[in-house]
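First up is the structure itself, then whatever we jot down about it.
Yeah, one chain of the complex is gone here, protein chain that is, but the others are all in their spots.
As written, the chains take the letters A and B, and residue 1 is the first residue of each chain.
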Amino acid sequence: MRVVSGPVKAVRKKAPRGNRLRARKPRGGFTLADVARAVGGRVHGDSGLRLTGVRGLEDAGPEDLSFVADVRHAGAARGSRAGAYLASPATAPERRPAVIVSEPVAALAAWLQVFRPEPRPRPGVRPGARVDRSARLGPGVAVEAGATIGPRARIGARTVIGPGAYVGADVTIGEDGRLHANAVVYDDCRIGDRCVLHAGAVVGSDGFGYVWDGARHLKIPQIGIVRVEDDVEIGANAAIDRATLGETVLGKGTKIDNLVQIGHNVVIGEHSLLCGQAGVAGSTRIGRRVTLAGQAGVADHARIGDGAIATAQSGIVTGAEVEPGTIVSGMPAAPHREFLKRSAWVARLPELARRLERLERRMGEG
Amino acid sequence: MRVVSGPVKAVRKKAPRGNRLRARKPRGGFTLADVARAVGGRVHGDSGLRLTGVRGLEDAGPEDLSFVADVRHAGAARGSRAGAYLASPATAPERRPAVIVSEPVAALAAWLQVFRPEPRPRPGVRPGARVDRSARLGPGVAVEAGATIGPRARIGARTVIGPGAYVGADVTIGEDGRLHANAVVYDDCRIGDRCVLHAGAVVGSDGFGYVWDGARHLKIPQIGIVRVEDDVEIGANAAIDRATLGETVLGKGTKIDNLVQIGHNVVIGEHSLLCGQAGVAGSTRIGRRVTLAGQAGVADHARIGDGAIATAQSGIVTGAEVEPGTIVSGMPAAPHREFLKRSAWVARLPELARRLERLERRMGEG
Partner (left out) sequence: MRVVSGPVKAVRKKAPRGNRLRARKPRGGFTLADVARAVGGRVHGDSGLRLTGVRGLEDAGPEDLSFVADVRHAGAARGSRAGAYLASPATAPERRPAVIVSEPVAALAAWLQVFRPEPRPRPGVRPGARVDRSARLGPGVAVEAGATIGPRARIGARTVIGPGAYVGADVTIGEDGRLHANAVVYDDCRIGDRCVLHAGAVVGSDGFGYVWDGARHLKIPQIGIVRVEDDVEIGANAAIDRATLGETVLGKGTKIDNLVQIGHNVVIGEHSLLCGQAGVAGSTRIGRRVTLAGQAGVADHARIGDGAIATAQSGIVTGAEVEPGTIVSGMPAAPHREFLKRSAWVARLPELARRLERLERRMGEG
């Protein structure tokens, strides 16, 4: 099956009623010159070479553009049947057509946005969508079937509210954003420009705050909000709790993967990455450009410095401070080198024990 | 931005059509006497002092009430710019206006419920909601746009079924509850009074039960239910599986955080707390007032005694028994003190290995 196929500008001028604007199996394809122009690269070989798809090195055929991410893939590139490559001077397969760039993955990203622009529904409120009369929609906003927009909500220009999505009362969402199907934003939360919430993502649910009154857990009303800054993306079925008081903050450009949990009052800096199923407990502060790898957990009231990395499944304990730029691993999390050393020694524990026993025997203690 | 702002009783008498009943940026604020009356406290200073918001110690200004949770926050309280405090005799900052109570956090919870009561939609079935004609709705029930209520379902008085939520056939839900947007309750499940399901929470999905028949996994139909007792809260995108036969049970007053997974036939006692991303596999029994911290996992057929605590990311293995009142950590979970000792020794493993080598050298074994 051809997954990727389409020319550069094949967008139908007039979409049939009820359809999306999108390029469907168009003819003609694109040339290496098209690619070079779009990504700011230099053609190596025939600039008129015509291709129709974009595929990975293993799957690509003579009609496909592929890409060589870095030198580790140079061997696979030589073995690929791709018609041409996005590659750096160091990784381009010899005597094969290519568009030469300094950063092949960035160029791939740029080309894919040209090659296969994300389909956007027509502007307007679809039948079956419910928009409160006091809500304000910017120009070009699309509200798809089954979506609900609450009182006094404001949706910025060109933002798409997907099918079944819910935007609560007094929510503001910026321009050029997208809520995918069944995403939910609770009352009062604020979402910046160009933010994407994937299907089922929840922003603004109550923080997990109770106080034991001797007979039951008394709920502490969670009356704060979530503030999501510009250019944030939130993955499918992720959950971001509102603050008890004040704000839970996702900083500009931060990317949150699927099924991530963010507790109340957490503040995350700009351009951080939280990978799948990571979790952050209440009131923790995470700096700029921090990475939490998959299933990593940060307990409450911790501080993670700028640029720090918590590796997969690592666990950072309550109140811990992770220094900027450090890599931590394990549970409880320790500097990554320490973790590797300890793991290696743990693997050798049976041997250490045997050596200890031998010494004991020699000293007459066995 | 002021997040929290509003007087005690500023609820609009007549909400405009399609709007919610809620207090929006009202004037006037509240006095310390109002607070003391609501929480059963004693005013220290000017009981007529007028405030408008409630904020944490760091964010509060002269127009805000703040609170001092315990003695660890006494220093931060002295440094706060708050206009007044909810505090205990031991934590109240000297010579500053305060409402003195024995339990400041419980008093905060009580005051927030007065200060900022949760907005509730008007009773009635909104346009775009679908209620089966055989379903029965109690007085004051609100069914929001896009919600679906199946045949023979019964919804107790004043319960709110949020936008896009789904209540299956033959479900019963008690009084004064709330299903937030896109929450789902499968057929036949039973939900008690005053229960809250946050957005995307799922109650009653099939348990993960298959039997290998030599060629494929044959599904074991999951024909039991989930029974959720009174006063249970279930977090965003949590998933509670129905029993194979019989019931999966969430005991009265138990609180389930976001993205928690509960397998089939699990029984959880009263007033337990399951924090974010915790998971419990099939047929495990959890006692009363148990705490599973974030990302903790309990395998199948385990038993967790009353009052036990499993710390973050701990893993309790199949069939394990955790004694009442114990704290366990690590994977496989061990008593917390053991875990701390072991972790400390693991961190010292490189040193132990060096010492062992030195002895070996001295004994001529190196």
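In the analysis below, a residue touches a chain if its C-beta (ideal position, glycine included) is under 8 Å from a C-beta of that chain, and two chains touch if they have at least 3 such contacts.
Just so we're clear, the structure is a prediction, and the values are computed from it rather than from any experiment.
Novice: Touch as defined at the start, partner being the missing chain; which of B:E118, B:D230 or B:E247 qualifies?
Specialist: Considering the complete complex, B:E247 is the one touching the chain left out.
Novice: Among B:G75, B:P89, B:G124 or B:P332, which one is in touch with the chain left out?
Specialist: Residue touching the absent chain, from the options given: B:P332.
Novice: Of A:A33, A:L112 or A:A157, which sits in contact with the chain we cannot see?
Specialist: Answering carefully, the residue with contact to the hidden chain is A:L112.
Novice: Check the options B:V202, B:L274 or B:A312 and report the residue that touches the missing chain.
Specialist: Only one of B:V202, B:L274 or B:A312 touches the chain omitted from view, namely B:V202.
Novice: What is the set of subunit B residues that contact the non-displayed chain in the whole complex?
Specialist: 128, 130, 132-134, 146, 148, 150-152, 164, 166, 168-170, 182, 184, 186-187, 200, 202, 205-206, 208, 210-211, 213, 216-221, 223-225, 237-239, 241, 243-247, 259, 261, 263, 265, 277, 279, 281, 295, 297, 299, 313, 315, 317, 331-332, 334, 338, 341-342, 345-346, 348-349, 352, 355-356, 358-359, 362-363
Novice: Name, in rising order, the residues on subunit A that touch the hidden chain in the full complex.
Specialist: 3-4, 16-20, 22, 24, 54-56, 59, 103, 105-106, 108-110, 112-113, 115-116, 118-119, 126-128, 144-146, 162-164, 180-182, 196, 198-200, 231, 233, 235-237, 253, 255, 257-259, 271, 273, 275-277, 293-295, 312-313, 330-331, 343, 346-347, 349-350, 352-353, 356, 359-360, 363, 365
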